[in-house]
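One structure coming up, written as structure tokens, with questions to follow.
As you look at this complex, bear in mind that one protein chain is not there, while each of the others sits in place.
By written order: A and B. Residues from 1 in each chain.
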Amino acid sequence: MIQYIVRRLIFSIPVVIGVTLITFVLLNVVPGDPVLEMVGKHADPQTINQIREQLGLNDPLVIQYLRFVFNAARGDLGKSFKTGIPVSKMIGDTFPTTLKLALSAYLVAIILGVSVGIISAVKQYSLFDHSMMIVALAGISAPVFWVAVIAQLIFGLKLGWFPISGYYSVKHMILPAIVLGTRFAASIARYTRSALLDVIRQDYIRTARAKGLSERAVIFIHALKNAMIPVVTILGMQLSGLLTGSILTESVFAIPGLGRLSLWALSERDYPLVQGVVLFTAVIYILGNLIVDISYAFLNPRIRLK
Amino acid sequence: MRKFLLVLALIVVTVFIFAQAPKRGGVLYDYWTSDRMIFDPQEDTYLQTYGMARLLFSTLVRYKGETLELEPELLVKMPEISQDGLVYTFELKKGIKFHDGKTELTSDDVKFTIERMLSPKGRGASKWLFEPILGATAFKNGESTSLEGFKKIDDYKFQIILEKPYAPFLQNLAVPAASIFSEKLVKAAGESWRLKPVGTGPFRLKTHTPNTEIVFERNPYYFEPGLPYLDSIVYRIVPDSTVALMEFEAGTLDVVTIPVLEYERIKKSGKYNIIEKEALNTYFFIMNLKDPKWSNPLLRKAMALAINKQEMAQSLFGPRAVVAKSFVTPGIPGAYPLGEGPAYDYNPEEARKIVAQLGNIGKVTAWQSGGDTLSQANIIIQAMAKEVGIDLEIVPIERAAFRQARNEGKIPAGYGNWWADIPDPDNYIEVFFGRDNQMSSGYNNEEVQEMIEKASIEVDPQKREEMYRQIEYKILREDVAIIPLFHLKYLLATQKNVHGVIAHPTGITLYLYAYKQ
Partner (left out) sequence: MTERKSLSLYKDAYKRLKRNKPAIFGLIFIIIIVFAALFAPFFAPADPNKIDLPNRLKPSGSPSRICSNGVYILGSDEYGRDIFSRLLYGARVSLMIGVVTQIITTLIGVLIGALAGYYGGAIDMVMMRVADMLFAFPDLLFYIGMMFALGPGIVNMFIALSIIGWAGKARLVRSQVIALKETEFVEAAKAQGLSDFRIIVKHILPNCMGPIIVSVSIGIPGSILAEAGLSFLGLGILPPTPSWGNMIRSASSYLRIQPWYAVWPGIVLMLTTFAFNLLGDGLRDALDPRLKQ
């Protein structure tokens, strides 16, 4: 097991380096000068050059990239061009908010998705099943930013149940978590349903039924455990989707998370910050998938890691 | 009995006066659509950072209330100017303390502030403010270690000597970028200065939660007794202006910029105070004289005649916009009075005639700088150009890229706006049409550019104003290098209990005298 994890991690290194290289190339292809973004409307060529020198932007690109890689390998992501704050600190300050949003959204998604999935599977082909599956599919189909805007209008302004935007208290997190969460709930419900249906037909479930266990016990004890596999898969698959969703959700609800930080960094051409955020999310994604794969092994001994 | 009545009357009057007097205390909630992240007005020239600078710092001179008239701020009185317009003598108020309550402001801080901006090693983005000072160029280029034109007399008195006369110099000193810093505190803060500003202004920075909110609290050591009234000001970051309006209507914001289409509804509701105020800006369509197509003066004239400014202004900004006849905003000394400028009026027949005369010119191009409020205007400009037969293609370019191209003079034409830093024609004309300008105007009329240089150093105010009107006539009427479209007013709404908010023409909302009833 440990050997497996170590090997996976070693294999990830070239992937991570590749991601930073892509980011670096992209940043340098993108028109727009970070220094011009900084100095504003009265640009003075001398000042611009001075700042470029300070930030190391006058060095050859190869040197700039290698410097970044070597520093990053030592855990130093550099300082933001704009604020001068270490990039790691800026990420550290914003990531918890995104994590909170993600976890609350997952919570909404799992509670809603798993319960709808179970009921649908148990009452297969019922009206509930049909309508829920259609609602779930519609949920996947709706653009998240649109749902967010409409939710703001209805629940924030018209009904006044939740704060409209910003992030100052737990209450501010409810609406965004629901908006982002219901989206994932839809996929989880669909997968839970089909996984459960798959499992229900398996031999050992029939055996359990034959042993006279009540239907409820059968579902909960045996079936649900196995049905967790797709749920975990979805969580893994949607790790990157979550960040995507959070960029849009965070912009609409004005939540100061990693998503908005990355947008800001990109529009300010804050190279070190963009590099840092991309590197960080790539690592999160890789680790997340590793955890998902490991949890498979725990959930289903039949799946062996190789 | 009479005595009693008199006392009663006195009481009534006093109560009445006190009821009207500003109340101390309270928290005001305002918002910004984005977080600039830093607080150093020498480094960042956004109006937003300038707005914060007016809370945190003080300048030597400032505008009186909402006027364009200067008054001393850190100074005892307005500086004395020598006959030749070269030597300015200043005297600082004594005992002005920075936010830490200990550090006292002296002449050395002023020198430090100016040199910091000009320093070849620094990040000063508004060097132009102090460039008229004697020796500024040498200092800027690292050829001298001390600014020649700054003469300290004692801790509170100093002189600034200019290289050549420059009438608007005092106005430069009122720009928030010219805020006075403390040498000791800036040096002590080092790299973190831009995040932890310490000034002499009415408020000090309490907390900054990036992309969430910035909290300012009353500066207990503020040098003007009794001010400010508010305990604190909270700027929330609300990226979307629709959301901001929703928040305002829900009562969670005290001030909001009213979206144009919502103006009637907000005003009619009678629930809010409305602030309307002219501001120093001009929205325009500028054409690059070095562009192969726009270099044709007839094409530029046709374009100027094609735009129905009235309809455009009305539909874009409704009650916020006033049609522009000149580039320099009316109200500034040296500008044409409102409605009397030299720009061409809408005349589609004439425009069509010129286009016919031009023959086949094909597609002409303009650029747009990202953002979507601009695109509304561009859609209208495009449609109006089409009406007279000009096939105008508008290419949107992402903001940062656009800025770079503008710096390099590569933008063929485009809709844009200018919010002046100081109420002086030089800040419009020189910036856009002077030699080596960075506004991508491609302006190359040698004769006019010489006139611009002469006007800027003219000492006689009346003569100077006349010169600028002549220059503007040439640029707008003869060369048609720019088409002024309209000027925009401020349109703010505040909650009913908010008073004393000043919307200054320079584009900055001032809270020094604001209070909540």
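The rule is short, and it goes like this: a contact is a pair of C-beta atoms (placed from the backbone, for glycine too) under 8 Å apart; a residue touches a chain by one contact, two chains touch by 3 or more.
Worth saying up front: this structure is predicted, and the values here are computed from it rather than measured.
Touch with the chain omitted from the figure is made, among B:Gln376, B:Asn417 or B:Gln470, by B:Gln376.
The residue touching the chain not shown here, chosen from A:Ala72, A:Val122, A:Ala189 or A:Ala282, is A:Ala282. Taking the complete complex into account, B:Glu262 is the one of B:Glu262, B:Glu276 or B:Glu350 that touches the chain left out. In the complete complex, the hidden chain is touched by one of A:Val6, A:Ile63, A:Ile111 or A:Ile150, namely A:Ile150. Touch with the hidden chain on the side of subunit A covers residues 14-16, 18-19, 22-23, 26-27, 29-32, 124, 134, 137-138, 140-146, 149-150, 153, 157, 193-194, 197-198, 240, 243-244, 247-248, 251, 262-263, 266-267, 274, 277-278, 281-282, 285-286. Take subunit B: the residues that touch the chain left off the picture are 240-242, 245-246, 259, 261-262, 265, 311, 314-315, 370-372, 375-376, 379-380, 383, 396-398, 400-401.
Just so we're on the same page, only the chains that are shown with their structure count from here on.
With centres taken as mean Cα positions, subunit B sits 41 Å from subunit A.
For subunit B in complex with subunit A, the residues that touch the partner chain are 34-35, 37-38, 43-46, 120-128, 140-141, 191-192, 194-195, 209-213, 236-240, 243, 246-247, 249-250, 252, 397-401, 403-405, 407, 438. Listing the residues of subunit A that touch subunit B in their complex gives 30-33, 36-44, 46-47, 50-51, 54, 82-85, 90, 93-94, 152-153, 156-157, 160, 163-168, 251-252, 254, 256, 260-261, 264, 267, 269.
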